[in-house]
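Complex shown without one protein chain; remaining protein chains in place.
Naming follows writing order (A, B, C, D and E), and every chain is counted from residue 1.
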Amino acid sequence: MAVKVVRRRELTFWEKLYIPQILSGLKITSKHFFRNLLLHIAHRLGLLKHLRASVTYQYPEEPRPLMSRFRSRHRLTVRDEGTPRCVGCMLCETVCPAKCITILAGEHPDPNVEKYPVRFDIDLGVCVYCGYCVEVCPEDAIRMDSGILDVAAYSREEMKLDIHELMNPALRKPVGECNLPFPHQCRLTGGQIKGSWEEVASGRR
Amino acid sequence: MIDVAIKLGLAMVVFFGVLNLAGLHTWIERKQSAIIQDRIGANRASIFGFKLLGLFHPLADAVKMFTKEDIIPARGDKVLHTLAPAFSVFFALAAFAAIPFGDRLMLGGRVIELQVAKLDVALLYIFAMLSLGVYGVILAGFASRNNYALLGGLRATAQMISYEIALGIAIIGLILVYQTLDLQDLVRAQGKLLGGWIPLWGIVVQPVAFFVFVTAALAETKRIPFDLPEGESEIIGYFVEYSGMKFGMFFLTDFLETIMVACLAATLFFGGWQVPYLMPDGFHFPWGGSFAVSHWTYVLMGVASFSLKVLFFCWLFMQLRWTLPRFRYDQLMKLGWLGLFPVAVANVVVTASVLYWLGGRN
Amino acid sequence: MTAADLIQAVRGRFPDAVIGSHDYRGDATVIIHSPPLLEVARTLKQDPAFRMNFLMDLTAVDYSAFGKKPDRAFFASSGVPVRPPPQIPDPEPWPGPPSPARFALVYHFFSSLRKHRIRMEVPVEEQEAELDSLTSLWPGADWLEREVWDMFGIRFRGHGNLKRILMYEEFSGHPLRKDYPVNKRQPLLGPVN
Amino acid sequence: MPALTIDGRRIDAPDGSTVIQAAEQAGIFIARYCYHPGLSIAGNCRICLVEVEKNPKLQIACNTPVMEGMVVHTNSGKAEDGRRAVLEFLLANHPLDCPVCDQSGECDLQNFYMNFGLYDPRFEEQKVKKKKAVAIGPHVMLDQERCILCSRCVRFTDEITKTGEFGIFNRGDKAELGLFPGQTLDNAYSANVIDICPVGALTEMDFRFKARVWYLSSAPSVCNGCAQGCNIDVHFVLNRPHLNDGARIMRLKPRYNPDVNQWWMCDEGRFGFGWIDRGRLTKVLHHGVQSAWDEAMAAIASSLPQLRLGVIASAQLTVEELFLIREVFHDAQITASVPEAPGSSDDFLIQADKNPNTLGAAWLGFAQRDIVHDALQGRIDALWVFGHDLAKLFGEETLQELSSKLRLFVYSGTNENPTSSSATWALPAAAYLEKEGTFVNCHGRIQRVRQAFPPLLDSREDWRLLLDLARQINRPRHYRNPQEIFLGLAATEVRFKNLNYEAIGTQGFPLHD
Amino acid sequence: MHAQAGFLTSRIEEAIGWARKYSIFQYPFVTACCGMEYMATACSHYDVDRFGAGLPRFSPRQADVLFVVGTISHKMAPILKRIYDQMAEPKWVVSFGVCTCTGGFYDNYATVMGIDTIMPVDVYIPGCPPRPEYVLDGLVKLQAKIQKQHTTGERPAPEPRPECTT
Partner (left out) sequence: MDNGAGLQTREMLLNVGPAHPAMHGIIRIVTKLDGERVTDVDVEIGYLHRGFEKMSETVDYNGVIPYTDRLNYVSPLINNMGYCMAVEKLLGISVPERCHYIRVIVSEISRITDHLTCVGASAMELGAFTVFLYMIKAREYLWELVEMVTGARLTVSYCRVGGVKGDLPEGFAARCKFALQETRKVLAESHALLTRNRIFVDRMSGTGTISAEDAISYGITGPFLRATGAAYDVRKDCPYSVYDRLDFDVPVGTRGDNYDRYLVRMEEMEQSMRIIELALRDIPPGPVQTNPETGRPIPAAEMVDEGKVGNIVAIAGVRAVTDPTLEGSGKPHHPAIAADEKRVFLPSKEDTYGNIEGLMQHFKLVMHGHGIRPPKGEVYFPVEGANGELGFYIVSDGADKPYRVRVRPPCFAIMSALPKLLIGDLVADLIPTFGSVNMIGGELDR
């Protein structure tokens, strides 16, 4: 078994005077300082663009490239005719550890499709981005590749996505009118899987 | 009457110059740290579409602090709590009065010393002001009725007292050499050339004192590596209970003190407004060349030289601040009493001996 | 020592204390009575044959709901329920919970000198849920025992400072007991509006 | 009794039984699709292949009679390979429907694939298209693609209901299940074909897409639809009622009880649970205005002693509650229930008496009295009605007259109706699935109903309300739950002597006169 | 005259809004996983200082925005509430990560199901933990909200501060 005792030298006299180490520290920070300063100036002059002056991505203007596997906000894939590919099998709702997906399934007029989501809501305020829903979808209907990073909201309600926003990632609340080509419950506030009879009784029926 | 006006004018110039420099200093600090750390730093605040590399952020900070609610802790001492930051800022500002930032300016037959208050004992005055500044900190710590603030205040006191001594003793060597307490005279004395080549700056004749001075003075400013009274991650700071502009004043004091120390370092050890080989009538290079300049140019070059030196020290302190970790309290004390103090004393003794020896020979 | 040897060694040393043992999946496990717990632990720590210098883990299991989970609706079309069997057949099945007692304390010991591990289980009934504390042998047992008290309500004799550790003092009940509902909240702060 | 060995265990099987029955008797499960214990043996799915020693080929367990000294292996490699091959063959044309199929989660194709299938898929051909999602009756939806032609449904309609709607048409891979032309599957037991279908070919239209089966929780109970008292399992979901119009109960499924209903139940009972989640009385009402339990009980208890009380009990109540009514209102006029017109009936399961506990009420000594008449005559001035809608039974005018004449009119029931709105106090009661208790069916069998889920919102079980009332009118009864009430009842009533809930168990206990 | 005065005050209000927007001193109430992304947001690759929000103040008195970063348990809730009460007006609250937004998937006996049950929240940044981009978006939204509150003049009335919060 290879055990390596970490080297622990006592400080030399010079090092004990603080100064050499301060100077070598200053050397490193100054190196960064002057290199970056010069590069910043050069960039202003339009030179040396291939060298980065800072590692910062100036986010809203200069997005950081996302990895292809990165799990960003969900979207529902859409068939050519504008209906969701989702058939409401509810596997994602089942597997979701955060219970943030709510699906209400209905009878599709085409017996070959049979079933479709009347409601499909995701509460982003609960979602933990584990990607299980994508993994278990047997229809390639839900994906987390929208690349949308703009999810902050002013209220809880705003974090709930309904089928409009999921099918059309570009869409943002408030959704003005519903123009989906299939009958569905258009609850712009989204839903939640956990409910109770109290909720029904309190006038939501 | 005109003298008074001129003095007032000078005072205003210094006052505004220093305050703006302090404001700018926050911007420099942010930008400099950003550049050291491969970042960009504040750059978003814009006025009418101009961003100017984020120069408006300090302005935003100031406006915001002025409009922020002022909280005095329920159990704190209201009067002292309010007095403390004012104390701090006042004394930090007052010290600048004695800093000469240029040679005398001849204007319409008047001789204007570019120094707000021409004092014979300017050095003592400055140290007095700096020492009084600590009362602000102590009061803040005391008035807040908060353990952390109290600890911060106590630490500040101890630290200030310890380092003031080293600071004072370090300067004594300088005083011995230049034989004056008047800063303007001290600067002028640094205009001489040693062997015709090397300017007789403080750093040349008193290198040890310089290191002691810079270290002790940094400790006075309570900045990393000596920021124990406000060590954020340890005890948050003596101003933990301050909000709004009162906190802003402490913040400002910090920067004022840094500038003060930079001014002192430049004045005492780097020839103040002196430009090497520049005499009132122009350059006289040791290799024989000479180059005449007008009086105005001479004075302005002096002011510029002083400003540059101050800025350099500001930069250096900043660079140090972003390079070093923080001391521990007892280590700091040890460094002060067992490191700097003996060295400073030794320096005085050696200087005195050398001077005596030199004097004896002369 | 292999798991079987370890078990044998413990059994040999404490023939009366050990009420069961197994080496399921290679984890040496002995189940002992609670009275001689401290003595067994001391032997495990100090005896040159064991030299268990680490008390790696100390926890408890509430076996009161073992195998009694309410089933999901499952309708069997043939009238005979076809339950999904355990996924993978187990050649050497586990002998089952250590005892009919409600709780079992589980100690994991490890010897960094001899590189062997042993698990010791001590069944405890709910009524007399009290055991000897191991803090005298391992100071690290202090917090672990506090956690067991907090989560399961099992007390330890001779522990000087047995108070809640993860939950707050105002909390009543012991959350890891199987009869504590997972989302029964006892908030310290009520909602603002 | 031939003795045979299955998987190394010696079993004595009755004469004429088959291997699958013998194995089942010993607790060994053999996969099956077409075999159903309640139906004749068809032997056409071939999934129950077992290896019988001294037999060169695998045998189907469902149609191989037991013989003395037979040695059967159900788990040998050969048997498993055979079953695997059969499964692969059955799946060849099975559509990729799990996402949309309501059966997934209780589908025997899925179960068997994971139990012993586990082979690597090889099928790479075109699948045969057939008709999907055809409504073949009021309750049943047919999907021909998913059908594996086990013919259980055909045999069910032929043998049990004797209506014979189903047939299998065409041959080979074109073979498909269908109804005979011009027929619809519309008999009183039609939904049983959904239960016996091992795959998702026949699905329930009411339940369709309301929930996935793996969301459902289950509780055993007894149907309250008629005096037969079929054993059922209640399948319910409690956290999605806001999505399903308040529905908690998703479906009822028959529970096997050889002495009552075997594997079957009627459609009327199966789909007759809507009232439990719809139109419920959820709040205490005082003259139609929302009130609270405390007020109601206090008001009733304070006025009761001065009044002549009539009680209309109900055979929908459990034995325990009827017993409490008898105890608490011992000085009142009590009737067991109001006579109702007999409903439909047949000679199989459906009884004309639509109350589950008529016999229980009779055994507790409840007689029939015309209390409504008494009330109209002014012989009583307080009336307590349990569950009955008087408007439906006597007409609106009578109800109006009653409510104007009575000084106290209490209605305790589950649903809103004219009686509840005209009563002085309407008390929301728990439905039978929300409480514990026992029913005695028409054959004298006492059976337990269990609390599947807690009472809805403000409603309370009748026994709880009766105990509360008893305390308030100074006739306290020291019972805490139905089990204790039942023990009290068993101590006083000779018919229930020495009986308790454990003895009744899941399958009931036959009591005789 | 009046109109002019109104114009002036609204200009001043706007300027104050501008200043507050670009000078956000945060109090990072960091408890859990989200703290890692909070660090990442503050550090070189994202540099929250660009928005003028780079100066974390660990004293609630000096902070403008309370960043609640990470799960809040019932044990922690009173402390959080006290910190909030100690902050000087004007103050804003950002809930960072799903645990603070709604409780996330820790729906159990220990956790508070969203800090908005114990204090008002201005911006919710969901995500578990939110990627720094989410956070910067949230910050921009907060800035927009601050500006909007000043242009429209709607600032929620400050709650009375409990006296015992020293």
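As a convention for this text, a contact is a pair of C-beta atoms (placed from the backbone, for glycine too) under 8 Å apart; a residue touches a chain by one contact, two chains touch by 3 or more.
The structure presented is a predicted model; accordingly, all values stated were derived computationally and were not measured.
Shown chains touched by the hidden one, complex as a whole: A, B, C, D, E. The hidden chain makes contact, of the residues C:40, C:101 or C:167, with C:167.
Within the whole complex, the absent chain has one touching residue among D:32, D:73 or D:94, and that is D:94. Interface with the hidden chain, as seen from chain A, comprises residues 1-8, 11, 15-18, 21-22, 24-25, 27-29, 55, 65-72, 77, 85, 91, 94-95, 97, 112-113, 128-132, 135-136, 138-140, 143-147. Of the residues in chain E, those that touch the hidden partner chain are 29-33, 35-37, 39-40, 43-45, 56, 58, 70-71, 73, 75-76, 79-80, 83, 99, 105-106, 108-111, 128-129, 131.
Listed for chain D, the residues touching the missing chain in the whole complex are 88, 91, 93-96, 98-99, 104-105, 107, 109-110, 113-114, 117-121, 123-129, 145, 212, 214-215.
Keep in mind that, in the parts below, only the chains that are shown with their structure count from here on.
Least step count on the touch graph, chain D to chain E: 2. Looking at the partners of chain C and chain D together, they share no chain. For the pairs A-E and C-E, the count of C-beta pairs in contact is higher at A-E.
Centroids of chain B and chain E (each the mean of its C-alpha atoms) stand 36 Å apart. Taking each chain's centre as the mean of its C-alpha atoms, chain A lies 40 Å from chain C.
Taking each chain's centre as the mean of its C-alpha atoms, chain B lies 65 Å from chain C. Chain E has residues 44, 47, 50, 107 in contact with two or more other chains. Residue positions of chain B with contacts to 2 or more other chains are 34, 37-40. Across the whole structure, chains are in contact as follows: A-B, A-D, A-E, B-E, C-D, C-E.
The part of chain D that touches chain C in the complex is made up of residues 24, 29, 31-32, 35-38, 106, 108, 111-112, 114-115, 195-198, 213-214, 216-218, 233, 235, 253, 256, 263. Of all the residues in chain E, the ones that touch chain A in their complex are 44-47, 50, 98, 101-105, 107, 114, 116, 122-128, 130-138, 140-141, 145. Taken in their complex, chain A has these residues touching chain B: 19, 22, 25-26, 28-30, 32-33, 36-37, 40, 54-56, 58.
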